[in-house]
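Here the complex is missing a single protein chain, while all its other protein chains stay put.
Our next item is subunit A:
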């Protein structure tokens, strides 16, 4: 009877989340899938079953360009975050001798996550602008004569801003992965006569791969769906997919096309998440 009671309580803890998922995730996803096959017909749109929206997305140069640009920016943000986060996490775990300093520095990188994301994007607009802090600073120390417009409203500004915003998501999983590596492995490598570089490439780096995969997944997916940074610092040629989706649901009033774009985004994210899941599982079993 205790078994039956356990089952009953199990059903209860499961029931609420299942209902929520069905109502607020599965149903809405089903609806955008449906909408993505509909047709725009002025002034709204009508039910249909055709692939026209998807054909448009993958043939109209306007959308293909935005898709490619979004992919490029997201990859650049992931790479930039990795290049900054990895040495930092490595230093914290293996080189930093004071446990207190380690905790403080780790907290210092995570803390900005608690500060408004919009404000962190906004502040880069004020720093990089023609009338901005960086330009006026460079002018005041005599490095430039005229304010330069090269900093803001381009892809460079977007990569800097998004890296700034999402870097904690790269530091956290890499730090966790590095922390799990037993010290005796690198010591064994040194005993076997491996130099520090070789032992890094053959021991440490492969063992931290699951952390890199998790961090890259997060930074890529978050940048891939961002529309605030492009709006603030991206400029006229800086639209990303999410901006186009927002336009389809706003001014352009083409919900079917916007839904199709959202499905493309969903598929890209799902693909990346399952790839990285597979990699992490491989890391877990193929490792030690």
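Here, contacts are C-beta pairs under 8 Å (C-beta built on N, C-alpha and C of every residue); 3 or more make two chains touch, one makes a residue touch a chain; residues count from 1.
FYI, contacts and distances are computed from a predicted model.
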item	value
"Spermidine/putrescine import ATP-binding protein PotA", "ABC transporter permease", "Glycosyltransferase family 2 protein" or "NADH-quinone oxidoreductase subunit K" - which is the UniProt name of the missing chain	"ABC transporter permease"
Which of A:82, A:157, A:177 or A:242 contacts the chain that the document leaves out	A:242
Hidden partner chain, touching residue among A:39, A:75, A:123 or A:144	A:123
Per the touch definition above, residue among A:53, A:78 or A:186 touching the missing chain	A:186
Positions on subunit A where the hidden chain makes contact	2, 5-6, 8-10, 12-14, 16-18, 20-21, 24-29, 31-32, 35, 84, 87-88, 91, 93-95, 97, 99, 102, 105, 107-109, 111-112, 114-120, 122-127, 129, 131-133, 135-137, 140, 164, 167, 179, 181-183, 186-187, 190, 195-196, 217-218, 221-222, 224-228, 232, 242, 245-246, 249, 255, 258-259, 262, 265-266, 269-270, 272-273
